[in-house]
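Attaching a single structure in structure tokens format; questions to follow.
Heads up, one of the protein chains got dropped from this complex, but the rest are sitting where they should.
Chain IDs A, B and C follow the sequence of writing; residue 1 opens each chain.
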Amino acid sequence: MTPLVQGVVRVLFLPSLVVATAFCVKGSTGTGDGFSAGLVAAIASSLVLLAFGLREARRILPLRHASAAAGIGLLVVVGSAVVPAALDGIPLEHFPRVEAEVVQLGALAVNSSLLFDAGIAAVVAGGVVFILERAATVRGREG
Amino acid sequence: MNLALALCVAVLFGAGIRLMLDRDLVRIAAGTILVSNAANLFLMSAGTGGPAVGQGQPTSSDPLVQALVLTSLVITFGFTSLLFSILHAIFRAWGTLDSREIDRPG
Amino acid sequence: MIFVPFAIGWIASLVLLALDGTKRWVSWLALAAILGMFAAAVALLVQVADGLEPSLISGGWPGGIGIRLRADWLGVGFAVPVLGIIAAILFIENLRGGLRARIGPALMVLVSLGLTGVFLTADAFNFYVFFELSMGSAFAITALGTRGKHVRVAATFMVTNLLGSVLFLIAVGGLYHATGSLDMPVVAERLGVDPVGPPLVVASLLLAAFLLKLGIFPFHFWVPPVYSETRAPAAALLAGVLANIGSYGLLRFGGEVMPDALQAGRGLLLVIGAATILIGSLLAISRQPVAEILAYSSIAQNGYILVALGIGGRAGFAAAYVYAMVNSIGKALLFTTAGTRGPLLGGAFLVGAMSTAGLPPALGFIGKLALFRAAWEGAEPWLVAWIVGGALLAFLYMFQAFQQRFWMARDEEHSVPAARVAIALFAMVALALGVWPEPLLGTGAQIASLLVGGPR
Partner (left out) sequence: MGSPLPVLAPLAVAFVSPLLTWTVGRSGPRAAHRTAVACALLTFALLLWGYLVGGGEWALPWVPAWGLEARFALDGLATLYGLVAAGIGAVVILYSGRYIEDHLRGKGRLREARRFHALLLLFLAAMLGLATAQDLLLLFLFFDLTALVSYLLIAFDHEEEDARSAGLTALLVTAGSGVLLLAAVAWAWLDSGTLRIADIAVLPAGVAVLVAIPAAAKSAQVPLHFWLPRAMIAPTPVSAFLHSAAMVAAGVFLISRLHPILPAEVLVALVPLGFVSILVGGLIAFSADPFKRILAGSTIAQYGYVMVLLGLGDVAGASFFVAAHALAKSALFLTAGTVTEATGERSLSAVGGLARELPVLAAASLVAAAGLAGVPLTLGFFKDEVFFTALAERGALLVALGVASTITTLAYAARFWAGIFLGPRRRPAARAPVTLVFPVVLLALLLLAGGWDAIGLRAIAGKAGAGGPLALAYHLDLRLQNLLALATFLGGAILFVALRWLQPALGRLVSATGRIGPGAIFDLLVATVGRAARVLHGVDVRLLRPRLAHTLIPMAALVALAFFNQWHAAFDAGKILRADIPVFVGLAVAAGGAIATISTASDTAMVMTLTVVGFTLAALFALLRAPDVALVAALVETTFTILLLAFVMPLPSRSERAAPTRSPWLVGTSSVLAAGFAFVVTWEMLSRPAVQSVATRYTELARGEGVVGKILADYRGLDTVGETTVLALSLASVATLMRPRRKRGRR
């Protein structure tokens, strides 16, 4: 890949992560939710993978932890279903309840569905990157 | 409007099936993608038929249908990548993806 | 209380995904999880038997907003036996050296989770999501389970069933558009009062999707290669367990959600069912390898479920449920036995063959008795003759398979004795359910009165 493209990709990488978190956070007010966040992150990292090749990409991105990220994401998602069920018998109950007062952090209403979206984003991003990294290694080896 | 939507869903579905009837497994997999796209468009059109929903904001179509389509999109994404990895395994085992050779009558 | 099996399933699959499935203890951990879900399902059954209907709305939202899970006779009637069969299949597979794939155990738990979801959810789209969860794990198990050349059947299996899922998705979309709600009882009630009449087109889509799942005659072509070329546990899972999504779907969507559409399609169901019995049996007779005979036999036997549904009414629905369970237990036993070697298996296979042919005391004859009762009640003498003919053909191919597998072939290397004893125990259960058929018939009667809505 020509250095120009590599430069652009490197420049673009961090802002795309910001956009991803924006989607994730804005879920409950505007468009965007966990999936779009995860996909944006996945596309960004795949761009790095394509632009810099496998070895270089492993240096820039923590590719080794991709499957771990997916695992943690899934843990959060499943947790947000199971933990409220264990506590008071109703799965997927988010805190604070709708009628309860909402903790405002600036314009952001902080509640547990943010965590839920973040978990989904982690699963999507981690999973896709893991496959791409695995596909790259297989293609690398079998030529 | 209904007629246009129905026509487009029909063409997408027909093309998808045409691909799925092919002998080459990659085209069959592509056919499944088209068929799923047709289903998603069908679901989406189910939402638009209803009365325009939502005040203030630009009237958006039925939010529940949007949620359904989103879920179906993600599931299709998961399954299609699984299907392609199976094709990859078949290619490694058989060296070909032409279903005529592979589908020796069992 | 109703969320307990889900919680166990999710946590266990999460843990198992992280572990290396090829190790033996991981497979045993998966078995423990499935047994936990089975116990939770039995607890739900006890609650339903006491007359109360446990239900719960996810997220604590008011009705219609959140997704409603509920356990009624139909849901629990399917969940308990199916989870039991999965546990039995995995138990026998563990004794034989466990699943080969790294994420095998996790997939087995995910199949159980998916099926529990399918049986216990009252929301049509949620049904689709759990339907996809169990199908996805089945695709993965087949893909990972088959060796070398056989991996091609995973493609055939996946492509056909993806088409089936698309049909079901379109049907759910249609149902939502026609009634404005996804909650099954609400959909049923609004469809009942619908001026335009039942959406027959949506009903035909549902029928096609579930017939494809059951492998019934016009949609049966994917069943023989897939059932006969996957390894024993995967084939037992597909034939014995996943076919139930088809029968449950027909009972739930046909019996509860769209009863008048089912009534309109009665004749069609009878014809398709009868054709499946004849063609499935003939194809089974024509084949030599035992795995293929069993594959075609499961097509033929599922035809009886269609016939029972075609008769409909209280006796028809009861017969459909009893036959669904008879097929699941029978096929799971047969496929597992066909996959193992050694003494004691002849007896187990014989019990399975007896059940398929309808020979007492194995549990098959209970299904036939319920079917005969429904047929006589529905005043369909031609159907009685057809079922008798089907039974004769079943005698022919099942005992030909028995003789060919156990009397002609000599088994050189024997499987692990513990596995063979486990299979013998599984056969004992099939015998016990035949000698004391109360659980099946009682649940069948309850389901029939639930669907027909008559006095409990």
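By definition in this document, a contact is a pair of C-beta atoms (placed from the backbone, for glycine too) under 8 Å apart; a residue touches a chain by one contact, two chains touch by 3 or more.
These numbers were taken from a predicted model, which means no experiment stands behind them.
Asks: Taking the whole complex into account, name the chains on display that the unshown chain touches.
Replies: Taken over the complete structure, the missing chain's partners among displayed chains are A, B, C.
Asks: Looking at the whole complex, which of C:G64, C:G192 or C:P417 touches the chain that is not displayed?
Replies: From the options C:G64, C:G192 or C:P417, the contact with the absent chain belongs to C:G64.
Asks: Taking the entire complex into account, which one of C:A106, C:V257 or C:L450 touches the absent chain?
Replies: C:A106
Asks: Write down which of C:P5, C:G36, C:G75 or C:G117 is the residue touching the left-out chain.
Replies: Considering the complete complex, C:G117 is the one touching the chain left out.
Asks: In the full complex, which bits of chain C touch the chain not displayed? Write them out.
Replies: Chain C touches the chain not shown through residues 10, 13, 17, 22, 58-59, 61, 64-67, 69, 100-103, 106-107, 110, 113, 117, 125-126, 129-130, 132-133, 136-137, 139-140, 143-144, 159-160, 163, 167, 170, 173-174, 176-182, 190, 196-197, 199-205, 207-208, 212, 218-221, 224-225, 264, 268, 279, 282-287, 354, 357-361, 365, 368-369, 372-373, 375-377, 384, 387-388, 391-393, 395-396, 399-400, 403, 407-408, 436-438, 441-442, 444-445.
Asks: Identify the residues of chain B touching the omitted chain, counting contacts across the whole complex.
Replies: Interface with the chain not displayed, on the chain B side: 1-24, 26-27, 30, 33-34, 37-38, 40-42, 44-67, 69-71, 73-75, 77-82, 84-89, 91-92, 96-100, 103, 105-106.
Asks: Could you pull out which residues of chain A are in touch with the chain that's been left out?
Replies: On the chain A side, contact with the omitted chain comes from 23, 26-36, 39-40, 42-43, 46, 50, 67, 70, 73-74, 77-78, 80-81, 91-92, 94, 98, 113, 116-117, 119-120, 123-124, 127-128, 130-132, 134-139, 141-142.
The rule is short, and it goes like this: only the chains that are shown with their structure count from here on.
Asks: Specify the contact topology among the chains shown, as one of line, ring, star, complete or other.
Replies: Shape = complete; every chain linked to every other.
Asks: As a test of whether you follow the contact definition, which chain pair has the most C-beta contact pairs?
Replies: The chain pair sharing the largest number of C-beta contacts is B-C.
Asks: Calculate how many whole Å lie between the centre of chain A and the centre of chain C, each centre taken as the average of the chain's C-alpha atoms.
Replies: 37
Asks: For chain A, give me the residues that contact two or more of the other chains.
Replies: In chain A, no residue touches at least two other chains, as defined above.
Asks: Please give the residue numbers of chain A that touch chain C in the complex, ascending.
Replies: Counting only chain A, the residues touching chain C are 71, 74-75, 78, 81-82, 85-86, 89-94, 97.
Asks: Over in the complex, which chain A residues touch chain B? Could you list them?
Replies: 33, 35, 131
Asks: Contact residues on chain C for chain A in the complex?
Replies: Where chain C meets chain A, its residues are 1, 3, 6-7, 10-11, 14, 17-18, 56-60.
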